[in-house]
Structure formats: structure tokens, C-alpha cells
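Beneath this line is the structure, given in C-alpha cells, with notes to follow.
What you see is the complex with one protein chain gone and the rest in place.
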Amino acid sequence: MMMDQMMSSLSPSFAPVWSLALSGGGGGGGEGGSALGVLASLKEVPLSAMVWLIPGLPLLGALLAGLCAVLKVRSKLPAWLMVLCLAGSFAVTFWMYQQVAATGGSTFAVVHLFDWINFNWAPGKAFVANFSLYVDPLTCLWMLFVTGLAACIALYASEYMSHDVGPGYCRFFFAFGLFVFSMACLVMGDNLLLLYLGWEGVGLCSYLLIGYFYQKPSAVAAAKKAFILNRIGDLGLALAIMLIFVKFGTIEYAKLWPMLTQYLQMAAAGQFDQIPTSVQLIAVLLTLAAFGKSAQLPLYVWLPDAMEGPTPVSALIHAATMVTAGVYLIARTLPLFQISVAPLAGLEGTWFGFVSQISALEIVAYGGGLTALLAATIGMAQFDIKRIMAYSTVSQLGFMFAGLGVLASYGAAFHVFTHAFFKATLFLACGAVMHGFAGQLDLRKLSGVMWMKGWLIVGLAMLVGCLNLAGVPFTAGYFSKDVILAEAFSVGHFRPLAWILLFTALLTAYYTFRVFFRVFVGPKHYEPGDELHAHDDHGHDHGHGDKHDHGHDAKGHDAKAHFHPHPPGWAINTVLALLAIASIAAAFAYPTYFVKGLVDTSTAQVAAGAAGHTHVGGATIFGYDPHKAMYYISGIVGAVGIITAFFLHYLGRRTAATSAADNLNLGALQRAAQNKWYVDEFYNFTIRLPLKVLSHIFHMLDKLVVDGLVNLAGLLPRAGGAGLRPSQSGVLHGYAVAMAAGIGVLGLVALLALR
Amino acid sequence: MDTLINPFLFYGLCVLGAVGVLVALPRQKIAGFAIGVLIGAAALAAFFVVLGRQAVKDGAGLPNFHFYIFSAVALFSALRVITHPRPIYAALWFILTIVSSCGLYLVLQAEFLAFALVIVYGGAILITYMFVIMLASDGPSEDAVEAMTEYDRVSREPVIATFAGFLVLAVLASFMAGGASTLKANPRMAATDDPMAQMAPKVEKTLREAGLLAEGEKLVKRPKIEGGGPEVKQQLALDATLDETGGLQILSADGRTVRTLAEKDWPEALRLSDAQRVGFELIERNPGAIEIAGVILLMAMLGAVVLARKKVELDEQAKLEAMARARAESELGREAEFVQPATGGDN
Partner (left out) sequence: MDTTMTMSMLPTLVLAQGPVPELVPGITLFHYLAVSGIMFVLGLIGFLTRRNLIVMFLCTELMFQAAGIALIAFGRFHLNHTGEAFVIFVLTVAAAEAALALALVVLLFRRKETLDGSVWTSMKG
């Protein structure tokens, strides 16, 4: 029995997905296997340099968009070029996946492009960071959905951004291409420095795209907020990279993994006191980095505000790809987390003593779980549908982190994968609504959209997305959430976390269908948003040319009175249909073990018997095996949430603005959730205000002391000059007297000194 | 060696002299010239008394009164030059300074320079000054001091100027004291450079005319020095030879014996005048400098001509003032015309 399972975990379980489906069960692999797992049998295989096209083509697309901007192209040309490039990139990614799959797993390939940084200051001591790609199954998984989604969303954006054709259009696609390039560097880089480059690159592109409508003050503020909050996480990443180099002498994955084996073995043997604290600290710093980029609890506040950017950006960057970079980072460096499960020794008795009680994995798990709950509660009370989606993203990211924290790396990665599709679908559907209703996002002002002419595809896509998000049985979201929940219940000491996650799943189902029931079904009603001038400009494209009726006096009541929503065009519809189908199809990754195969043959695999992965023997839920019971439990939970939403927001609803939920007077609780639990205000008061006061104090210090000294230094010559200026009267006598007295004094000096 | 004058005494006299000059300088209200002169004269007198007493004590005989008299006159007139409020008088006092300086030159046996100074300064330069004062003077013709221009009546920053001046004097005197001790009179320099020896034909001619050089006798010439340039050789060929005492050596007619004509036996005509000596100095040793001096004078002449011919425009403010004056005058005239048209033609 044990031998059998050991065989299954060690044997090349990575194979074409359908064959893998036959071997191995669900859950976390067999107990008692080697603590090293894949690391023990990792081998390098050659790979064609063609994979360089994956980051290369988006960069080319970005450069072409830039060229279009220079050439003042006023058509959709940059969008088509970008779609072509991204599709090419996706094709290459798929080819790469097949190449890697053909090797049979537990392999990696390093594709070297050129030497980037290579300091060699002593024999055996070098800082090497080459421009090389590290390709393993985990890379393939991430790049598949990144490039695939990017291609789809670029197509969607070609229509969505069409009101901005011109320099803005080029700028958008430039940043878009640059983002995909950076993301590819982040995911595929063979060293942490290249990852850092990509990390900063996606941050920059995120900043550029959030602030795309740079004339809107709120967009600029949101962009700055995102960038600055990301700084905190980036600091953690930079420190972690430095610490890794100091401790291991390399930042290249291929050289780093073998060095970790001894620590992993120590950890597996429970000898945590032999692992240096500083090595364990790396994981904490990486956690900070991941929490910053993936908008987890202390640092999540930037993501909802990032919805100021165009919706395709929200879909791609702030839902599907960039925000999962934190999950990727932890999955990629999971071995470092596995050796950090012990309490951080050495901090006891210090002021940071409380940290010594928590391990990095616990921070990840509870950080994720609490974020999931908090974001879900906020999402329940919001009225802006895009913002609800943003909070749901934060919440789902929390699920992923919780999964990582309980060492269910497969669950986390699977949820990233499925979430990428259905959340992109949801965002794009919301974007289509926003596009068609002149920027209207308030769910109280929209109703029955699906029944309007031309909106069926949008409505259906939204339904698919909502079903996934709510975790309705046999959808992709249901399966991936199940894995995380089941693992959380399996690992005994994470039981409170597991209940939090289960409760969050209930809330998720509720707020998801709250949006659907209010906006897409029910009585037909709409009020246009305030972006008439922008969105109606291309009205003639869709044949309802009432543009000339209200002219450019767009914001007036006339405009609102004559407003007709315009349903999405072919590009948006195609993409929505495509993504909806992909969201449904993603469910097949569960029975075929597509994601599991990829994760478990990469370094993100959690080897059976690894430290911290101690399944409490017979950990059960209601007396059943969690992995089996969870199918039913989560299905029921999802259904309860949907039914609640159905009663509160669909049944008996006569107008768009009211619903049965209004009768529930929750008082302060509701108000607090609506105001996002006053977290922004709390940060404002605890961090921004003291900093402001402090900076005012320093400003005064600077003004008075530093400037004063500088001014004094400037004043002395001025005063001296002012004092001496009268001597330069221009009158001959003055100069003559000075000359005579000077001769006298000089003579006196000479007399006394030379005597 | 005793000091000629106690330095502290000298500095004290400097201070006294400074006070005198300060008091004597022209001022707005108080005319303290007489008091200032008295103080200054007292300082100078004390200085001269100390100097003369020292000279007597050194056994040099009676003091040379010429020097003291000329010095006193020169310094008093110099003081008057700088204190007199009227430029024309200052110029006249300056002539007196020149004349008394010439007396000092004469005491030093520089007769040529003494007379040249009187001619050039008293005759030429000061006359130029007089003309310029007349040309450029806007002073009134009245005698009253109050009527004179303010800038002539009031001296500018007298205290600072006097202090600076006398500081320079004290320092200069101290330098003279410290520096000249290494400077010794060098009689040999005079002997070797004596022009006497350098003009053999003139000496021969003079001696023959005085009957001191018999027929056939010749002056002994200096031996030729090899190695010099052709000019040096030619000059040396003309040189007579002096013996150790400075007497001329004369070769007898047969060329066998040499006799010496002692300096005291030389005829009066053989002695060079000061003018001749200065001429030798200038022509022989400073020919280039003389040429340059000539060029300087020529340039000065040209410059003076150019400057004097230049039509000068009044500057802006002066122009405006002149215009205002002119307008006021013309308006007055017009007014007068208006009031009294009949008498308008009188203007």
C-alpha cells in the first residue's frame, strides 16, 4: 500500500492529461513519501529557444503600438496587431506546454537568451542573473491562461476602447503589451531578479492602465494608491531576494533548489531549530511581497480602487493575471515556505515576540482566509457592480492564499486557473454593461438587462460566471474551491480557517447572485451613466445614430432622455462567448487532473510527508472524509446563498432600485459593510494622518532649520556685500584712500613679519 | 652705532605732524590753517634739531643750513599746495616747492637737473596748469572764501587720508632704516665709471691748450681687451689710462717714459660739468630709454591734441538741465513778449 503510493508520487505522473486521470486520486498525495518530492528527482531537459517568442511577441506588439502612436494612426490597427501578437504568443505557449508534457514531468528547462548581470568578484562567488527562461509545468500552467486570456481580452478591448481611437488607443495597447511581456518575465524568469523585473514591470503597467483616464482625479489617485501600496510589498520582495542571495549565494532557481534539500530534510525530521532563523525569515518577506501584489489583508485596499481603469484592464490585470502573481510567487518558492513552518526562533523575548508564535504559512493561510471573509462582507453591501467584482476578486485571492497556507498548492493553482476564466468573464460582462449604458454601474439603476435586445450573450456569460463564482456543483469554480476547502478541513490545526472559508463561500454565492438577479433579470429598467459624451460617440457604429440629436451637450437632461443603450458588438460578444465556454470547460481540468498533473510535477508540489503538511489522522467533517463530504457541503452552501439572493433580490421585485433586501434592517452592520468597514478611513487615521503630521513637522524643520542654514549661508555673503558695497562708490578718492592705506598696512605687515 | 634718531621720537613726531596737517587742511567752518602750520612746523623743527644735533655730535662740523632752509621752505609750500582752497594759488605755491627743491638739488651738486626742473616745471608744466585752471575754472572772482566752490573749500575725509599718509611715511622711514644699512657708498664705482677716462681726444686737446701736454707726448691708452664686441674695442681704443691715484698717465714723445699728471694739477676745463656727466649717463647707458621718452612725449602731444579737439556732449542729466533752463528762459522771454510786446525786441 505504502509502496504503491510512493511509486505513484515518484513515478512521472506528469503526462498527457487524460492518461494522468487514470492514476492517483484526489487530495494531497500519499503519506510517508520522500519529503523532497519532485525536488529529489528534478532533471534538466533541453528546450528550443523559440519560447522566447512568448515574452517577445507581446513586447513586439507593444513596440508596434508605440510606433502607431508615433505615426499618429487613428484606426484600430494597434489592437489587431496586439491581438495577433498575443495569439502568436499563446500558440507558442501551447507548443511549449506540449514539449514539456512530452518530457514526462519533474523536469525543467533553462533557455538562455543573453547574459544580463554577471559579477564575479572571487572564485566561486558570483552574482549571476541572466536573461534566461525557466520552463517547468508550473510556468506552463500560468503562461497558458495568461497569454490565452490576454489574447481574448485584447480582442475585447479593441471594441471596448474604440471611443478612444487615436493616441490613447495606442497608449492603451502599448501598456497592454508591455504588461504581458512583464508578466511573462515574472512567470518565466529563471532567476529572482528577472522575476523582480517582471514584478515591477506589471506594477508599472498596472499603474499606467489604472491611470489611463488620467484627466480623472479619482483615476490618478487610484493609480498612485496602487503603486504606493505595491511599494510595500515590493520592499519585501527585494529584501527576500537579497536575503536569498546572502544565504544561498544564488538567485537562480535551478541552483537554489538543490541547496534547499538539506533544509527540507531537516524540516521533515522536525529539526527546525537547525534551520537558521534568517532562512525562515525569507518566507515571511516573500509573504509580504505576495500580499502586496495580490491585495491581501493589510494591503488590499488598492485593488477596489483600481477599478478606475478601463474594464479590460480590470479583467486581465486586476482579476485574472497580475494579482495572481503573489500566488505564483509563493507557489514558485514553496520549498522556502515549507522550511518556514516552524515558529521563528530567535525572536522570543523581543518586541516582535508575537511573531515567533506564527509561521510564514500560518500568516499566508489566515491572512488569506480573513481577507476572503472581509472582502466578501464588503462585497455584499456594495452597489457598484464592478466594485463588487473587485471585492470578490480580493475574496477569491484570499481563498487561493488560504489554499497555499494549508499547503494545498494544487488547490490554490487550480483556483487561480478557474478563477482567471470566470472572473474575466464576469468583468467583461460587467464591462459590456458599463459600455452599453454609458458607464452605469449602479445595480439599483439597472434591471433586466438580459432581456433587452442584443444582450442575451452578455447575460448568459454573466450567468456562467456567476455560477462558477457561486460554486454551483459541477462548475469549475465549484471544483477548485472544493479542493481548498477540503484541504483546509483535512489539516487539523487549520479548522477555524476552514469554517471561515466555508462561511465565505456562502456569502460569495449570495453577493454573486445579488448582482445577477438585480441587473440581468427582473423588470426591464435602466438609467444611463454619466459617460454619455464618451460612450455615445461611436453610436453610429451600431446604427442608432441619435448622436446628432443631442449633439455635444451630452450631460444635459436631453441626453439622458434620448439615451438608448447600445448592445455590444461582435468582438465583445465573441470574447464573452469564448470565455464563458472556457469557464465551463475549465471544469474538465478537475476530473482529468490537468492542473494537478502540472502542479504536482513542479517544485510547487507538496511532497507527502513534508513538514507542516501533517494530515491529522482521521480529520473528518461531520464524521466523513473531508474530500468526499465537501462535494455535498459546498454544493449545499452555494445553493443556500443563491436561494437567499433569489428571495431577497428577485422575488417580488417591481423596480430596479428596490428589493426585498431593503426590508432587512441590519443597521450599523450594513452601513459599516457598505463603507468597507471603514478600513480606508482607519488607514487614513492611523497611517496617513500621523505621516502627514510628521511630514508637516519635518517640513517646518526643513523650512526653519535646513533652509535657514542655507539661507544664512547665502545671507552672509549678501550682508558682507551690502556692507562693502558703499566702498565701491566709484569716487576716485575712495579707491585712492584704500590704496594708500593698503600700502601702509602691507608695509606694516612686511615690517613686522620680515624683520 | 648710535641711531640717528630714536624711532619712538620719530613716530611721535609723525603723529604730531599728522595732527598739524589735519588741522591745516581746509574745512567747512573753522579755518585752522595757522594752528596746523604751527604744529607741523614744531614737529619739523624738532625733527631737524634732532638730526642736526646728531650731525654735530658725529663731528661733521656745523650743520649745512642750506639744506634745512630749502627743506623747510619746500615742505611749507607743499603743505600750502594741498591746503590752499584756490587752485591758482596752489599752483603758485607749487612753483615755490619746485624752486626750493632745486635748492636741494644744488646742495647735491645736481646743477643741470636743478635748472632743468625750473625750466620744465616752472616754465612749462605749471604754465599749462595755469591755463587749464583759467579754462576750466567756474570759481567766482570775489576774494571771499565763502564764495568759492564747495569742493575747493572742504577737504574730503581728512582724517582717514592723513592717517593713511602718515602711516605710509612711518613705514617708509622704517624701511629706509632697516634696508639702507646694507647699502654702502661705493667710491670705486665712481672711479671706474669716470667719464674722464673715456674721452681721450678731448682730454688731450684740453691738456695741450693748457700747455700741460708737450708736443709729441700722448696719453697712455688702455690695453685692448680681446673678446669683446667691435664697439667695445673701438671705445677702449680711445680710453686713457689712470693710475691708482686717479692721475692721467702720459707717454713721452720718444715713447720710453711715462709721467703722471696728478688730479690736482688738472686744468679747470678738464673737470666735467654736471650736465656733461648727466649727458654721458643718458647717452651711454640709457640710449633706448631716451628714445622711449621721446616717443612718450610725442604720444602725449598727439593725445592732448586729439582730446582737446574732441567735441564733448553733455551727459543726459546735464542736457535736461540745460534744456529746462533754456525753456524757462524762453518762456520768460515769451511772457515778457506777451506782457510787453513793444519791448520784446530788447532781448
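Going by the order they are written in, the chains are A and B; count residues from 1 in each one.
Following the convention adopted for this analysis, a contact is a pair of C-beta atoms (placed from the backbone, for glycine too) under 8 Å apart; a residue touches a chain by one contact, two chains touch by 3 or more.
Bear in mind the structure is a predicted one, so any value in this text is a computation, not a measurement.
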Absent-chain contact - pick from B:Ala42, B:Ile125 or B:Leu212: B:Ile125
Candidate in contact with the missing chain, chosen from B:Ala45, B:Ala262, B:Met299 or B:Leu320: B:Met299
Touch list for subunit A against the chain that is not drawn: 728-733, 735-737, 740, 751, 755
Subunit B, residues in touch with the chain not shown (by the definition above): 1-8, 10, 17, 21, 25, 44, 47, 51-52, 55-56, 58, 60-64, 67, 71, 74-75, 78-79, 81-82, 87, 90-91, 94, 97-98, 101, 104-105, 107-110, 112-113, 116-117, 120-121, 124-125, 128-129, 132-133, 135-138, 149, 151-152, 154-158, 160-162, 164-166, 168-169, 172-181, 183-187, 189-190, 193, 274, 277-278, 280-282, 285-286, 289, 293, 296-297, 299-301, 303-304, 307-308, 310, 312-315, 318
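Keep in mind that, in the parts below, only the chains that are shown with their structure count from here on.
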Intercentroid distance (Cα basis), subunit B paired with subunit A, Å: 100
Contacting residues of subunit A [partner subunit B, same complex]: 733, 737, 740-741, 743-745, 747-748, 751, 755
Sites on subunit B touched by subunit A in the complex: 156-157, 160-161, 163-165, 167-168, 171-172, 174-175, 178
